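Complex shown without one protein chain; remaining protein chains in place.
Take a look at chain A:
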Amino acid sequence: MDLQPTAEEEEFRQGLRAWLAATLPHLPPKPAPADWPARRAYDCDWQRALYDAGYAGLHWPVDAGGRGATPAQHLIFLEETELAGAPYVGANFVGLLHAGPTIAAEGTAAQRARWLPPILRGEEVWCQGFSEPEAGSDLASLRTRAVRDGDDYVVTGTKIWTSHAEVADWCELLARTGPAGSGHRGISWIAMPMDAPGVTVRPLRTLAGSTEFAELFLDDVRIPAGHRVGAENDGWRVTMVTLAFERGTAFAGEIVACRRTLVQLARTARENGRWDDAVLRRRLGRLNAVFTALWRLVQWNTSEAQASLIAGGSGLPGIGGSVFKLRYSQARQELYDAAAEILGPHSLDAGRLWTAERLSSLAYTIAAGTSQIQQNIIAERILGLPRGR
């Protein structure tokens, strides 16, 4: 139960803090939310700055071009960048947190050399082609087909909920290479160039009014077979490596941000008089407890991951990530529901930041595995209950 940083961790924190303090004042202004090409450029410039300072791919292995930082250092990075108000990973999310680590773990030397450096330098952006209109929670039932034709796969199907599709260079695609109905045993992981003929991107508008994600229509898209990572039909296992990241560490910085928002909520409530309502105060007090504990849970999961790394394991956040993801997604919605109560009628003004956040928080219990799927995972994999119906 040692929460004190080691000398090494403290040194890392101080070095990062100093670099952030020197770097952030010189960043250009943030682009408009709807200007995706500008957002891509901004995110990639930030990634390049991280690369030049030696902070790119912090948690990636050294032989993949990363820094080989410990999970604890990665957590410090997420915490400090958030505290300092640094840009988010943004368009580079999939490359740095899903596709890159997958290629690092499962790719050939040539694949690693081709795809990893441009991710780290902020030169190539990746998106994710997993979900389909008929394959959401039941991802293993996906139908997009990749048929071998000489040295190519010919891919046909539809993908959905693909973030950053409009500005991505590559898509980590899950496609069926086995027979129909082969489930998770007939899937391959393929890197698809987004400019290949036959790829059509149709942006989807979210309930918040923005175009955060898109639908991909794939019509006889030819992809060299050498773009497959891992063995044919082994893509499900290959993919599971990335999902652990998505549920585990990726949200750590957001806890810091939520706690800051909670403080702002309290101040606003005091200014507008809502603070006099004991029910609201207690609600904010309980949220303080929950976000405090969620941060501790992140630290717990980080220590577990670190121990696994030392013991020769993956160093990935384990299924404890499901516990965190389930509670955090709910807590985030509770936070912005409380914000709406504090704003009162102004919560109906969609131009308010907290209202926009309230709307976007609705995705949290759905994306990256719905809360119901997370509960299935906890019940079956942690508690050992029989497979459910």
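The working rule: a residue touches a chain if its C-beta (ideal position, glycine included) is under 8 Å from a C-beta of that chain, and two chains touch if they have at least 3 such contacts; residues count from 1.
Just so we're on the same page, contacts and distances are computed from a predicted model.
K.L.:
Pick, from "Cytochrome c domain-containing protein", "Acyl-CoA dehydrogenase", "Branched-chain amino acid ABC transporter permease" or "Electron transfer flavoprotein subunit alpha", the protein name that UniProt gives for the chain of this complex that is not shown.
P.N.:
The record names the chain that does not appear here as "Acyl-CoA dehydrogenase".
K.L.:
Thinking of the whole complex, not just what is shown, which of A:Leu262, A:Leu335 or A:Ala363 touches the missing chain?
P.N.:
A:Leu262
K.L.:
May I ask which residue of A:Thr156, A:Gln299 or A:Ser347 touches the chain that does not appear here?
P.N.:
A:Gln299
K.L.:
With respect to the chain omitted from the figure, which of A:Ala64, A:Val199, A:Leu284 or A:Leu343 is a touching residue?
P.N.:
A:Leu284
K.L.:
On chain A, what residues meet the omitted chain?
P.N.:
Residues 1-6, 9, 17, 21, 72, 79, 83-85, 256, 259-260, 262-263, 265-267, 270, 278, 281-286, 288-290, 292-297, 299-300, 302-304, 306-307, 320, 323, 326-327, 372, 374-376, 378-380, 382-389 of chain A touch the chain that is not shown.
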